[in-house]
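Every protein chain of the complex appears in place save one, which is left out.
Per-chain numbering from 1; labels A and B assigned in written order.
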Amino acid sequence: MLMRWQLAYPFQPIPIIGEWLGDTRAPGGIMLPEFYNQLGAMHGTIMVFLGVVPLAVGGFGNFVLPLQIGAPDMAFPKLNMMSYWSFFMGGVVMLASFFVPGGAANSGWTSYAPLSVIATTGQTVWLVGMIFLITSSLLGSVNFIVTAVQLRAPGLSFMRLPFFVWAQLVTSFLLLLAFPPLEAAGVLQLMDRVAGTSFFLPSGLVVGDAPLEVSGGGSPLLWQHLFWFLAHPEVYVLILPAMGIVAEIIANNTRKPIWGYRLLIGSVIFLGFMSFVVWAHHMFMTGMGTTMSTFFQTTTMIISIPSVLILSALLLSLYGGSIRFTVPMLFALAFLPMFGIGGLTGLPLGLAAPDIHLHDTYYVIGHFHYVVAPGTLLALFGGIYYWFPKATGRKMNDLLGRIHFWGSFIAINIVFMPMFIQGLSGMNRRMADGGLEYSMNEDVLIWNTVISMGAWTLGLFQLPFIFNFFWSIKKGERVGNNPWKATTLEWSAPSPPPHGNFIEPPEVHRGPYDYSVPGSEVDFLMQTDADGPQAEPAKG
Amino acid sequence: MSENVDEIRAHIKLYWKIGAALMVLTVVTVAITFIDFSVPIAIFVALVVAATKGSLVASYFMHLIGERKWILGTLLLTVLFFLVLIFIPIMGHSDTYGRHVTVPNANAESPSEVAH
Partner (left out) sequence: MDIPYIVQERPDTGLTNVKLGIWLFLASEVMLFGGLFSTYILLRINAVDWPLGSDILNVPIGTFNTVVLISSSVTMVMCYAALKLDDLAGYKKYMAATIGLSVLFLGVKLYEYVDKFSHGDYPSGSTFLAIYFTLTGLHALHIVSGVVVNGYFLGPGAALWNTNKEQFINRIEAAGLYWHFVDLVWIFLFPVLYLL
């Protein structure tokens, strides 16, 4: 929100907060460009590594996954604790970086060399923080995979798993295999900064009129390769748990099985696999050569197929459903068109030719925010409303939930839709003055103010949510095991679950979405229900 | 543990033999450097010998022979992505292998050369 002030009202004093920022960041309340850059880099880092991943994977995964597979706990509880404390340390380090001389990291969350190598101390702190966070994810992913493979309840075959579990399983493989090269790269950049090596510094680099006193011979492109090798699978880490959450909520609130269960599983596995071979579509403008560009352009186009299949399956799941517009369902429904926009706007970026015009513009910012913010974040909100009763034994307030939804949904589109317009006219990203200096931006500068208004409105509408969340823990309407009348295993456990999750070890007799089974006398059958007709094997 | 004492003792004998083989191959690793290969061939030969040693460690010491599907499957996936990580950045140079690229430089007195 501070960034949005600077973009909407460049070089004007920030009200109230401006005084607290101090002279190194905002003398006279006016944000320094250096500080804007810190905010930019840390906003990305914090949102991705301290926000979405810990919430979607660490939070939802750790809580819901063992319950959904009928397990008493995660496979390695002590490892889980280590993973949490590593995350905590990483968070402390990252936040502390704002207070070191020179401020926090300011070379973008992407930390491209050589700028990041010669940047202020905050960058070193960033690298240390990343090593903690990466370690946390690695340990967590081992735990998730072993839990999902080994601790499934009797009768819970892989093809009876809720889609949420499949999504988390693939996500964990992505984290396991993609993060380590970034950890290696982080170590290398640390060496460059602290030990004077030149892994990423080319020969003959001149900074401030003086040649750098290093051996040279390094490659800035090397950093990009290693960074994006992780960071591309990372974005699928950000979206897959959300897709899982949406699937669960849709099945529950349409009172029918998800359409195309097998197709969904095949698609999510294929998507996970392909995510490892598309990374250099972030590097089309580096002069890699046409062979590389063609290769990555092709793989990127191919990866859009499973994404579309997943979205289509979720959409088709609505057809013929008996839709209940509960608060979680509102968020899940909103996810669908939002992810659609995010995904579709990715296509011109994934093709090398249009990317020439769009690279590093606000179009990119619009694209990825659409998938993560109106996409994943809305889905995560839905998940919170959905599983809150399981975790606390109480429901969140319905009216506040609806206010939160509608306000957020409208505001979030006001924030991110205009960015496409700005980007298409060529407005660059990461500019502290909001694009003032370039005359080509003249016509689209007005949108800066609109977006900022939208952002502050969005922030305001989170207040009912925060209040609702904490108030409902104490005063929410009490509920039993299965307030949503859902089929999956977590709803067999008490709310909240005791140590060991289940009173008695569950036995699974049917698939995950036995709603409205033909020939059944009841509306839905839980996975533990032995009696009653079986649904036909999943189609699609 | 389903193995009986005789099977374990047979394994132990095998481990010693593998250990000996690894020592021999280590000597080979160093000895072949005295043969004057060209750089690409030298790299290839060194990697072949290392891969042989590595396979012995993996197959016998790490028991990959007869290991379960989940383990082998995970490793296969890993090896695949490992190869992607190793080879694809090299592809970035494939457009310029073996070619001298002359780039006109407005400021220089003579054309600058970027060679690979």
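Keep in mind that, in the parts below, a contact is a pair of C-beta atoms (placed from the backbone, for glycine too) under 8 Å apart; a residue touches a chain by one contact, two chains touch by 3 or more.
This is a predicted model, so every value here is computed, not measured.
Only one residue from A:Val64, A:Ala104, A:Leu188 or A:Leu458 touches the chain missing from this view: A:Leu188. Interface with the hidden chain, as seen from chain A, comprises residues 71-73, 75-77, 79, 138, 141-143, 145-146, 149-151, 176-185, 187-188, 191, 195-199, 214-215, 217-219, 221-222, 225-226, 229, 500-502, 505. Where chain B meets the missing chain, the touching residues are 1, 3, 5, 8-9, 11-12, 15-16, 18-19, 22-23, 26, 29-30, 33, 39, 42-43, 46-47, 49-50, 53-54, 57-58, 61-62, 68-71, 74-75, 77-79, 81-82, 85-86, 89-90, 93.
Following the convention adopted for this analysis, only the chains that are shown with their structure count from here on.
Between the CA-based centres of chain A and chain B the separation comes to 35 Å, rounded to the whole angstrom.
Of all residues in chain A, those touching chain B in their complex are 149, 173, 177-178, 181, 221-222, 225, 229, 273, 276-277, 280, 288-292, 295. Here chain B touches chain A in the complex through residues 70, 77-78, 81, 84-85, 88-89, 91-96, going by the rule given at the top.
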